[in-house]
Structures are given as structure tokens and as C-alpha cells.
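What you see is the complex with one protein chain gone and the rest in place.
By letter and in written order, the chains are A, B and C; residue numbering begins at 1 in each of them.
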Amino acid sequence: MFEHVHEIRIRYRDIDYLGTVYYSRYLEYFEVARDEMMWALGLPYSLFEKEGYAMPVVEAHCVYRHGAVFDELLRIRSCINDLPTSRLRIDYSITSADDGLLIVEGYTVHAFINREKKAVRPPRFFLDLLKSKWQ
Amino acid sequence: MFEHVHEIRIRYRDIDYLGTVYYSRYLEYFEVARDEMMWALGLPYSLFEKEGYAMPVVEAHCVYRHGAVFDELLRIRSCINDLPTSRLRIDYSITSADDGLLIVEGYTVHAFINREKKAVRPPRFFLDLLKSKWQ
Amino acid sequence: MFEHVHEIRIRYRDIDYLGTVYYSRYLEYFEVARDEMMWALGLPYSLFEKEGYAMPVVEAHCVYRHGAVFDELLRIRSCINDLPTSRLRIDYSITSADDGLLIVEGYTVHAFINREKKAVRPPRFFLDLLKSKWQ
Partner (left out) sequence: MFEHVHEIRIRYRDIDYLGTVYYSRYLEYFEVARDEMMWALGLPYSLFEKEGYAMPVVEAHCVYRHGAVFDELLRIRSCINDLPTSRLRIDYSITSADDGLLIVEGYTVHAFINREKKAVRPPRFFLDLLKSKWQ
């Protein structure tokens, strides 16, 4: 298992007329958390791209438990539970940093592609990094 | 079954560095399609809100089949397959209007709440409208 | 002068807690209007790019007169008042399609760049098209 926790504050742009975060924004929060997880792994996504790879999302899922409001601080826990053989799944849970209330749960599934946009296996340097930090 | 088809053109703001639509944008497209489905039903969402109700999303799911590119015209088919008893599920499929290629499939699940933000049953006027157009 | 009018409906994703369109969204509406103006000119922006050019924004300005609300239909008038010698300026005014109320005024200024991302003069085929439709 490789796990990472990142906090973000909710901005005005993110909330809708109901006063809570607009539903597609959580996929953006997932991306931010994923991005920070890559930094924590020692492989910023921009570096991953420079190596000639990309990890496009092939599936995304969100379950909305409670509405998060403006100025609230959210804690996003991203977790890779299985070493990827072809695809990578990342699970997320977003809670209120203040009281731990569960806001959103979800996951994304990623393919690996090369510069020619062809599907490839997860690159070895990525797997090696994951294994070195696996718990 | 109640079904509605809506077309949207992909704008520059929607595409990312890979040249294809950023993954959270499809949830926005779903919303646009849903919105137009409500118009087709004779009940614009703003009117639904004026009646004292809202339909917050409680679950969302996307499967990404092909990347859609700038300037492409997309056809979004929204479909309600079951009359809601408590929650409403809407299924979407997005295809290229040009060649019919499947781009994205997904669904959203909605609760019904009243002005006090309490969960309620689907309002009768909504069910009656749906039944009157049911096929 | 070359002028184009395009209408868009306000979506839920666009409005904030005050119930009116979030301020950066108008720059997206400008882009949609600009995009449609290019179609009306017979030169969709994707074609412009295929010819090896881009028109990055170098300046943007917005004056917010009235808040536009959910489900409102907006009329965006885009206008090129001067044939570009180096940079292109487009003026926009957004009014309520219903009652003509002025919502937002603004402009964008664009440079022309080639595939090497170097600043160039406006391409001749673009100027010729503009002249052929000039009023």
C-alpha cells in the first residue's frame, strides 16, 4: 500500500448556489491529491511526462456524502492498494480536516501510454519507486 | 424510459495538454445534458428550484473510451430508465456526432431535497411529468 | 467592422453562492463567442491552428454591470473594429437575451504566433477573410 495525505482549502470558485462544492470539482481535487502523491513518491508528474509517459484516466467514480462549504479545509487521502500490472487504481477519501466528517469517497483508474499514445505496461522506474515506498 | 439527446461543441477551455477534454469536464457536460433534458420535460431546473426542491448529485461515474478533441461536436444521450422512488439515476453516453465513436459513458444518481435541505420523495409534479412522457 | 452575435444559456456550474455567474466564467464565454465568430468567418480556430498559427490572449478586460443568473439566456456580441496590423482586439458586450439588460462589457487582445511560438504578423489568409466580410 502506498498512501498520501494532502490538504486543500475550498475556494469561492468551487462552490455553487447551494453553498457547497460543485460536483465535478472533486475530480479536480482528486487530481491535485494525485499530483501531490507523485511528488511524495519522488516522481512529479511533469517528470513522468518527460520520461515519455502519461497516465490518462480511464474511469472515475465519486460518492458524495456531505456537502463541503466555502473556506473549509479538506483532507484528501489517496491510496494505491495494489501494484499495477496494467492499470493503476487510486482510491480517495475526502474528509473535513476540522471534524473528520466524510465528504466524498471515490477512485480513478489510469492507463499507461507512451509518446505515441499507445497503451503500455507501467514503466519499471515507476514500479520500482512504488515498491521502495510500499507498506 | 425517458430519453433526451443534446449536442455540444468542445471549447478550448475544456481541453488539456494531451489535446483532449480534461476528465472532470464530462461531469459538466452531463449537467448541461441533464439541464436540457429538464427543459425537454417542460420543467427547467430553475423552475424545479422555485417549487422548493433541489436534486443534488449523490453519486457519479464515468468511463472514458476515447479522447474528444477541440472543435469536435459531441452528442450526449441522457436516459432515465426507471421512475424514481427515492433516488433518480440518469445514464449518459457521449458519442462523436460525426462518426458515432463512443467517447464516454457514465451515470449520475440524485437525491431529492426540500428548502430545509432534508431528503424527500420525488415531488409528484415531477413524477407526473415523467409519466406523461414515458416511453 | 466585423461583428458576430452568439447566444449561450447559463449553466449551474457557472454560478456561485451569490446566485450569479462567477467572474472568471465571462472570459470563457468570450472564448466561446470568439470561437463562434471564427466559424462565422469561415475559419474555425482548429483550422487556423492546422495552418500553423495560434492567437494567444495577451490582455483581457471585463466590466461587470449586472449579475446574470442560472438558466438565463445571454447574447454575446463580439466585434472587431480594426483590421489587425500586429495585434487583434475583440470587443464583447453581453446582454440578457430577454430584456437587453447589459451584463458585462470587455475586450481581449491577441498576438499571432507560429508553430515555433514566435510572434508573427496576422496571416494573410486571415486578413483576406476579414476584409471580404468587412462592413
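Here, a residue touches a chain if its C-beta (ideal position, glycine included) is under 8 Å from a C-beta of that chain, and two chains touch if they have at least 3 such contacts.
For clarity, every value in this text was computed on a predicted model and none was experimentally measured.
Checked against the full complex, the candidates A:E3, A:D35 or A:D91 give a single residue touching the omitted chain, namely A:D35.
Interface note for the absent chain: among C:V5, C:L27 or C:L127, the touching residue is C:L27. One of B:F2, B:Y26, B:Y53 or B:F70 touches the chain omitted from the figure, and that residue is B:F70. Residues of chain C in touch with the missing chain: 18, 20, 23-25, 27-28, 31, 54, 56-64, 67. Contact between chain A and the absent chain runs through residues 9, 11-13, 28, 31-32, 35, 44-46, 49, 70-71.
Where chain B meets the omitted chain, the residues involved are 12-13, 15-17, 19, 22, 24, 70.
Rule of thumb we're sticking to: only the chains that are shown with their structure count from here on.
Centroid distances from chain B, each centroid being the mean of CA atoms, peak for C.
Between chain A and chain C, two chains of identical sequence, the interface residue sets overlap for the most part, with shared numbers making up over half of the total. The distance from the centre of chain A to the centre of chain B, each centre being the mean of the chain's C-alpha atoms, comes to 24 Å.
Computed centre separation for the pair chain B/chain C is 27 angstrom, with centres defined by C-alpha atoms. With centres set at the average Cα position, the gap from chain A to chain C is 34 Å. Residues of chain C in contact with at least two other chains: 12-13, 70.
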